[in-house]
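One protein chain omitted, others in place.
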Amino acid sequence: MTATVYRTPDEALDGIVDGARVMVGGFVSAGTPSNLILALKRRGTRDITLIANNIGFGDKLDELCEGRQVTRAIATFAVRASSARESHFEAQYRRGEVELELVPQGTFAERIRAGGAGIGGFLTRTGAGTQVAAGKETVTWAGEEWLLERPLRADVALLKAHRADRLGNLSYRLAGQNFNPVMATAADLVIAEVEEIVETGAIAPEAVDTPAVYIDRLVRCDPLEVRWDGR
Amino acid sequence: MTATVYRTPDEALDGIVDGARVMVGGFVSAGTPSNLILALKRRGTRDITLIANNIGFGDKLDELCEGRQVTRAIATFAVRASSARESHFEAQYRRGEVELELVPQGTFAERIRAGGAGIGGFLTRTGAGTQVAAGKETVTWAGEEWLLERPLRADVALLKAHRADRLGNLSYRLAGQNFNPVMATAADLVIAEVEEIVETGAIAPEAVDTPAVYIDRLVRCDPLEVRWDGR
Amino acid sequence: MDAEGPPRLTRELVAMRVAQELPPGSVVNLGVGLPTLVGAFMPPDAGILLQAENGILGYGGFSNEAFDPDLINAGGQPVRLNPGASFFDSTASFAMVRGGHIDVAVLGGLQVSERGDLANWSVPERGGGSIGGAMDLATGARQLIVAMEHTTKTGAARIVRKCAYPLTARRCVDLIVTDLAVVEVVAAGLTLREIAPGWTPEAVAALTEAPLTVAADVREIAL
Partner (left out) sequence: MDAEGPPRLTRELVAMRVAQELPPGSVVNLGVGLPTLVGAFMPPDAGILLQAENGILGYGGFSNEAFDPDLINAGGQPVRLNPGASFFDSTASFAMVRGGHIDVAVLGGLQVSERGDLANWSVPERGGGSIGGAMDLATGARQLIVAMEHTTKTGAARIVRKCAYPLTARRCVDLIVTDLAVVEVVAAGLTLREIAPGWTPEAVAALTEAPLTVAADVREIAL
C-alpha cells in the first residue's frame, strides 16, 4: 500500500495510544527521528515501552522520560556507569521508577530482525555466562554455549531516513541507517521522518535501502540539530 | 586485508582441493559466476559438495555434474517434477549417484546468513509438518510449530558482482544480488568474478553492497551469456 | 467440450479470475507456471506491487527488450520494472516473505486438502520435484491463493481429503481457483463459491474428492 504523507509530525502520530510499544531508530545523533520524538512528547502518550538503542545520549528520548511518559525501556545503552550527570531516564531508573531491559547491541538488532523476518528465535554466543543469560534457555552445540534469544516487535516504529519517494521507498545517508531499516520491518505501524520526499521512481532501484512495503506514513521535516557532548 | 586481483578465473581458484564444500552465488541467469564455474570444471576438482540455489536452470553448474565432479548438493531447485529433459545432475540423482539435500529457499538463505553471522541456529515455521522437518528438532512456541535450522558454511564461495574496487568492495546491478552478498560472509575463501575493477574509493560508500572485509580474491571477466529457456 | 462436461476455463481465464482477488495496493508474489499469467491481468491503476523472491519489489510485465540476465523474475523470465521498484538480496527477500509482508501469494498446486494443506512441489512417482521458495511463501504470505487445474490429466481429483503428495505447508490455502470452480477454505472445510459457465455444483463436486459445501449464493465465475 502506498505510504500516506502527513503534513506535520504531530499528525503523523495519529492513533498512537497509551501503553504502546514504540521502537525508535537512530544511533546517538545519526538517523534519529527527533521531530517525531518531540511530537510524541507533545502528544503526551503515556506508559510507553520504548525500544531504542540509546536513551539520553545525544537523542531527544530523554525528553519523553522527563515527562514520565516512558514506563519500560529495552535498550543497549541507557545508564552510564558513572553518575556524574544523570539523565531523567537514569534518575528514574536508579529510583526504580522505570524498568530497563539492557540488551547487547547485536542481540538487540538481531531480535528486531527476527521479529520482522518471521524467525521465532535464534542462538547466539553473546551473553552466555553473563547476567544477560538470566532466565533464558541455554543450549550447548558445536562445543559452545548459546543463548536462545526471542524476536522483538512493536506497535509503532518511528524512523528517520534521508529521502523517501511517495510510494514509501527510503534511502539513508552515511551512517544514518543503523536500526532504521530493521525496525521498519518489525512494527505494526511504521512512520518515517525524512528530509525530502521525491516522486516515485526518483530513487534508483539499487539505491533503495528500505523497500516501500514496510512504510505506512511519511512526514517531511527539517532535521533537528542533535549532538552528544560525550558525557 | 586488501583483496588480491587474479589475471584469470583459473588462477583465482588456486588451492581449491578435492572434497571442498563450494558455495556458488546466483539465481538462474542473474548474478551467476559462470566464468568461475567453468574454471572449476577445467580445474577438475572432484568430490565437491555444491551449495547453490539452482543446478541446471540456466546456470553452468550442470557442466560440473557432467564431469561427475559433484558428489553432494545442497540446493533449492535442482530436480524437475517432470523428467521430459533431464540435466546431468537429475540423471545422476535419479540413479542414486549424487546426494541432494533440498532446502526451502528462505531457509537456505537464512542458514547461510547464520553461518556468516555467528548465529548457531534459528527457528522457522517453514517446512514444519513436511519432509523438510525430518530429523530436525521441532519446538512449539507462541502457539506455532517451528523447526530449528542450523547454519551453513563452505570452504569456498564463488560469487559474481558487477563492480569491485581494489580493496574488495562489491556492488551488484539489478537483481544480481540474490545469494551473492550472504555467501560472501559464510566461506573461508571468497572469490568474486566482476565485470569491472575500479580504484579504491570509486564506489560510493552508500553503493557498496558487500564490504571489502568479506572478499579475498577478485578476477575481472566478461560475463558469459547465460539464459534459461524455461524447460 | 471434453468427455466429462462443458468446456473448462483456459489457463488465461483462471489467471484473470485470480487477478480479481488482488486488493488495490497489495504486495503480491506470483509463483511459477499458471500463477505467472496473473501478472498480465492486473488492473493497471490498482498500485499492486509484484514481489519476485529472487530480490525485486515492483516488477511489471515481461520484457520484450534485449535479454538482461540480471533482470529476471523467480521463474527466470525477463521482466520490466515499474517506477518505485527496488532490489535486495535473498535474505532480505525471504525476511519479507517469512515475516508476513506479502499480502497475497499465488501458487500452483498438485493437491489441496479439505483443511487447506498444499502439495505442490513433488510427484514422488516421477522421482523429483524442487521446493524453491514455495514452502516459505505458503507459510509466510498473509493470504494464499492456489491456481490449478481441477483434476489431473487422467481425471483424478486435485482437491482431496488428504494430500497424497509431499506437503508444501499445512493449513495454508485460503482460496482455490481452478478451471472449474472457486473454492474457499474455511474453518469447517471447503465452500464452493463459484462454478465455471455451464457447470453445476453437482458436476463439480463429482470431480472433487473432498466434501464441498455449496454456498447459498453460489454463482457462475464472472470475468
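A, B and C label the chains in the order they appear, each numbered from 1.
Note that a contact is a pair of C-beta atoms (placed from the backbone, for glycine too) under 8 Å apart; a residue touches a chain by one contact, two chains touch by 3 or more.
Owing to the predicted nature of the structure, the values given are computational and were not obtained by experimental measurement.
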Exercise. In the intact complex, which of the presented chains make contact with the chain not displayed?
Worked result: A, B
Exercise. Of A:Gly31, A:Gly121, A:Gly168 or A:Pro211, which sits in contact with the chain we cannot see?
Worked result: A:Gly31
Seminar exercise, completed: Sole touch to the unshown chain from B:Leu167, B:Ile191 or B:Val219: residue B:Leu167
Seminar exercise, completed: The one of A:Ala142, A:Leu174 or A:Ala204 in touch with the missing chain is A:Leu174
Exercise. If the missing chain were put back, which residues of chain B would it touch?
Worked result: 1-2, 113, 116-119, 165, 167, 169, 185-186, 200-201, 205-206, 208, 211-214
Seminar exercise, completed: Residues on chain A facing the left-out chain by the touch rule are 27-32, 53, 57-58, 75-83, 90, 93-94, 102-110, 112-113, 124-132, 162, 172-182, 209, 223, 225-228, 230
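Throughout what follows, only the chains that are shown with their structure count from here on.
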For this session: Take the average of all CA coordinates in chain A, do the same for chain B, and state the distance between these two points in whole angstrom.
Result: 33
Exercise. How far is the middle of chain B from the middle of chain C, if each middle is the mean of its Cα atoms, in Å?
Worked result: 29
Problem set entry | Where chain A and chain C are represented by their mean Cα positions, the distance between them in whole Å | 37
Exercise. Residues of chain A that touch two or more other chains: which are they?
Worked result: 117-119, 205-206
Seminar exercise, completed: Multi-partner residues in chain C (2 or more other chains touched) are 87-88, 94, 97-98, 139-140
